[in-house]
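A protein chain is absent from this complex, but the other protein chains hold their places.
As written, the chains take the letters A, B, C and D, and residue 1 is the first residue of each chain.
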Amino acid sequence: MMYVIAGFAIWGLGWLLNLYLANSKWSDYRAMNIAVPLIFGLTVLLVWECFVIGFDVNPVFLPRPSDIVLRMAIEMPRLWADFVQTIVKGALTGYILGGLAAFAIAVLADRSEFLTSGVLPVGSFMAALPIVGIAPIFVKWFGSDWESKAAVVAVMVFFPILVNVVAGMRDTTSMQRDLMRTYGAGYWPTLLKLRLPAAMPFIFNGLKVATTLSLIGAIVAEFFGSPTVGMGFRISTSFGQLALDMVWAEIVIAAIAGTAFYGIVTLIEKGVTFWHPSQR
Amino acid sequence: MTQEPTIDAKGLHLTFETNDGPVHALQDVNLEINKGDFVSFIGPSGCGKTTFLRCIAGLETPTSGHISVNGLTPDEARRVRAYGYVFQAAGLYPWRTIGGNIRLPLEIMGFSKFEMSQRVERVLELVDLTGFDKKFPWQLSGGMQQRASIARALAFDADILLMDEPFGALDEIVRDHLNEQLLQLWARTEKTIGFVTHSIPEAVYLSTKIVVMSPRPGRITDVIDSSLPKERPLDIRDSPEFISIAQRVRDGLRAGHAHV
Amino acid sequence: MTQEPTIDAKGLHLTFETNDGPVHALQDVNLEINKGDFVSFIGPSGCGKTTFLRCIAGLETPTSGHISVNGLTPDEARRVRAYGYVFQAAGLYPWRTIGGNIRLPLEIMGFSKFEMSQRVERVLELVDLTGFDKKFPWQLSGGMQQRASIARALAFDADILLMDEPFGALDEIVRDHLNEQLLQLWARTEKTIGFVTHSIPEAVYLSTKIVVMSPRPGRITDVIDSSLPKERPLDIRDSPEFISIAQRVRDGLRAGHAHV
Amino acid sequence: MKSILPVLTIIAAVLFIWTLAVVPMNMHLTADQAQRSGAIVTPDTPVARKETNGIVLALKNPHLIALTYVGKRPNLPSPHQVGLEMFDTIFGKKITSKRSLVYHGWITLAPTLLGFAIGTLLGVLLAVGIVFSRVMDKSVMPWAIVSQTIPILALAPMIIVVLGAAGIHGVLPKSVIAAYLSFFPVVVGMVKGLRSPDHMQLDLLRTYSTNNVQSFWKLRLPSSTPYLFASLKIGISASLIGTIVAELPTGAKAGFGARMLVGDQYGQPILSWAALFAAALTAAALVGIISLVERGALRKMGMKPA
Partner (left out) sequence: DGHANSVSLQLQWVTQAQFAGYYVALDKGFYEAEGLDVTILAGGPDIAPPQVLAGGGADAMLNWMPSALSAREKGLPVVNIAQPFKRSGLMLTCWKDTGITKVEDFRGKTIGVWFFGNEYPFLSWMSQVGIPTEGGADGVTVLKQGFNVDPLLNREADCISTMTYNEYGQVIDAGVNPDELVTFQYEEQGVATLEDGIYVLEENLNDPVFVDKMVRFVRASMEGWKYAEANAEEAAGIILDNDDTGAQNEAAQIRMMGEIAKLTAGSNGALDVADFDRTVATLLSGGSDPVISAVPEGAWTHKITDLALK
């Protein structure tokens, strides 16, 4: 009971602290962008810990955060190997391949209205292929190792990037286009000097959504066949063994890696699209 | 070739379809502009000045009628980069600095690095924006943006300059200064210039030909060939000739308004 | 209350931080505007006219100095809807028709349906756009859009009207017409008006007070109280008094430019 | 409607490549099978064939090419196999039959729609919160991102078990997973959209001294509309995928997901492929409906649809 009350108290305190920080005069500092979510996260963890103890939750259900941290400390080498297998080999490779393909197809299709209006619906059809359907097929085609995971990721990230590149390249004002026309600018100058720069805010939208998709894709595909290493392998195996602390340790790694990946893309976006109203 | 007009519009019509009915932006417009002419377009707002300029530049396709530029279609002329165009709004690319915006046409037309920086510097000076080349458009005032867009159009030497109210957002002093500069440029280079303005003195001061337009439907109501000499000091504006031309323009304008 | 100036700026500074150094948009600006004044701001582009108007409206926060509006801070005054503001560019909402755009402030301020349609009709007529209420902004010419944005600011009766070059894109005839209308409105309603313009005659014709500004850093170089009577027919512009005030403004402007 | 021809063209191209790919993809299995029934195959052992690329193998054994199109458990079913299976299970069965894809489609569709509604509502609410509250902006957005980096298939069983323990069965648990996947694109798109008004548009409202509620209805919401629809299209596909993922830990009993799984497990790839394509078609149809609504809405708002 004590713990439950403590949980609620921490909840309230964390919220108040954030309320204060976010509205304080420091709220525009860079550090606040990290501190506030961190406090939020820390609060969640503490409340979680208190509630698990207080409500006596069975650890095969929900482990305590402290157990998870402990597990992470013990299993570092294994977690690292899983990370390399799944994120570096599977997700990143697939992200790059899928991104390049989407980009190439978008730019190609964009040359003609005809191709674009054909590629987009077919692309959206592809995006709707559920991962639990394509993962077994790709494992069959490309084997159990990371290649099949990269293929799944490539397919998953393809559409969001494609749509955004296409939409972005159309997001120019008529005056901006007319200006290019008065220069008698051909396809390439218009592409390089107007359409691509103007498309950047959209492209980064797609790239950001794709970061989270790529992690999910690589991890989930391992459920359908893998070597005996990898985050998805570990999650499903540990889940079957009811080693929930290990499952959560991997989830934490996935969350950290995913957030970092997203953050890096966001940083690049800030640098590239500094001129867009949403960045100013 | 010298006989043939640089720009020749015959029986031009242009109708926009809108949600509540067609808008006749241009109706039976006929106009000849010769090489080296400085033509001003003046008329109430909505009379089709912008639309006509866009037709010349091949940015808008007339519903019917015929238009030729240097004996080519406007589209072809556009492709051989016959025009410099200044839009009614500045329309700078937000991801480029002022310098970068001016460099844009130069890059496209393949000028050398050195040539580019020289030209950028020269036109920035011309429009009084020296030192602003590293700023981004949103960091400039409205008038400064407009001047940057004029600089952009001047940076490459197109034979035909089309300017849609380029000096609208500028004060009298700068405006006088730029008017003089423009006249000098025109005299020196023999460019053909199409120029939209709302200022009667400006139109009279600059032009060899003044086209008065009237709205609903947009059409030309008067074409005045200026009898002013090519050499025009600012104080020519007090000459009786100047005042009489201005009066004719004003009457034409008033007639257009009465029609409303 | 009648003693106290409606708008009172004391020692205003405003500096923008940009990628290549700070820009001093306003430096030590002091100005008092009394209730019922019609104040024009004139100066070369980039001298801070827009910035100062935005400070009055509470849209920009000065780096230092003090400003009060009706004894309130600009922010507070904004909150009691003391202002009507016309921006330098039309800034109509593209998803609303012209009528819808004018109705926008009225909806927000909770006017009745009937009242709204009456007011929309009235101000559309005032700016000569009757019949255009169902068109979308991009179907209008530049000048027509600007007039629509003026109508939008006039539709609700704010005590203070701030207008940033409202007539820049209009031709002389319409401009004269709107100038007269504005003067009438002002005389009738005793509004306090802040008005940015680049036209010296316009400034002199309209104002009770003319503020001449100069750039880099942006500051006030002259404040001219007009001795013209309140009743002003258009031909007052030929009176010697008018011409002498205009000359003073022109001199002030020129001095500002020389400084560049 | 004018996009029908281009779409058909692209589909034709895809089908063409697909048809070509069937040969090398299935060549090994076909060769193994042909050899068992006495045909002469080069190279003549499966182990040697494994080292040979599918195209080369096809060139060496042209007489087997036709057989690659009719295998019962191909690596890549040929388009006509999938097409026939789909036709048969969509039109050839009573829609109440367990063998009808229409029946399974409905099983999957119901949680999808409910989940989409929940997810969209949640997404819009969060986006509004993020745009109007600094605390929400700073603390919720990073965690919304984190939530999407958690592999859903790992989380799904726990959610299902927790809800099951709370006595919630049936459509709702699947909808929760569907909502979990669909809220994120809506948040991201809506935040972007609600922040898309430019300075002048915002300043105008400031001069009217609007409160947040008014600026939401009059400015932010209208200008976010294009973004909203773009997100809804992604969201509805995500919702469908969520439902299908959720069909595994809810005991893969019925629905597209169950068909895919069971087809895969019992060596009936054609059945899986048919379910896979039916799912994608369903999503495409849902996206199409949203596009139609979008068209109407944007036209009414005077925006020229792109």
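Please note the rule applied: contacts are C-beta pairs under 8 Å (C-beta built on N, C-alpha and C of every residue); 3 or more make two chains touch, one makes a residue touch a chain.
On a predicted model such as this, the values are computed, not experimentally measured, just so you know.
**Q** Please identify which of the visible chains the hidden chain touches across the whole complex.
**A** A, D
**Q** For the full complex, which residue in D:V41, D:L57, D:V82 or D:L153 touches the chain that was left out?
**A** Selected residue, touching the omitted chain: D:L153.
**Q** Looking at the whole complex, which of D:H63, D:H80, D:K98 or D:R295 touches the chain that is not displayed?
**A** Hidden-chain contact among the options goes to D:K98.
**Q** Can you say which of A:T211, A:S236, A:T259 or A:T273 touches the chain missing from this structure?
**A** Residue touching the chain left out of view: A:S236.
**Q** Considering the entire assembly, which residues of chain A contact the chain that has been omitted?
**A** 58-61, 136, 139-140, 143-144, 222-228, 233, 236-237, 239-243
**Q** In the full complex, which residues of chain D touch the absent chain?
**A** Residues in contact with the chain left out: 28-29, 32-33, 36, 45-47, 50, 72-73, 75, 97-100, 103-104, 153, 156-158, 161-162, 164-165, 248-254, 258-259, 261-268, 271.
Throughout what follows, only the chains that are shown with their structure count from here on.
**Q** For which chain is the distance between its Cα centroid and the global protein Cα centroid smallest?
**A** A
**Q** Between A-D and A-B, name the chain pair that shares the greater number of C-beta pairs in contact.
**A** Higher C-beta contact count between the two pairs: A-D.
**Q** Distance from the CA centroid of chain B to that of chain D, rounded to the nearest Å?
**A** One centre to the other, that is 53 Å.
**Q** How many angstrom lie between the CA centroids of chain B and chain C, rounded to a whole number?
**A** The mean C-alpha positions of chain B and chain C differ by 28 Å.
**Q** Which residues belonging to chain D are in contact with no fewer than two other chains?
**A** If we look for residues of chain D contacting two or more partner chains, we find 302.
**Q** With touch defined as at the top, which chains are paired up in contact here?
**A** Pairs flagged as touching, ordered by label: A-B, A-D, B-C, C-D.
**Q** Touching residues of chain B toward chain A in the complex: what are they?
**A** Interface residues on the chain B side: 54, 57-59, 78-81, 83-85, 87, 89, 91, 93-96, 104-105, 107-109, 136, 138, 162.
**Q** How about chain B: which of its residues touch chain C in the complex?
**A** Going by the criterion above, the answer is residues 16, 18-20, 23, 42-46, 50, 88-89, 128, 134-136, 139-144, 146-147, 165, 168-175, 177, 198-200, 250, 253-254, 257, 260.
**Q** Report the residues of chain D in contact with chain A in the complex, numbered from low to high.
**A** 2-3, 5-11, 14, 25, 75-76, 134-135, 137-143, 145-146, 148-155, 157-158, 161-162, 184-185, 188-189, 192, 195-199, 230, 233-234, 237, 240-241, 244-245, 248, 256-257, 260-261, 264, 269, 272, 275-276, 279-284, 287, 306
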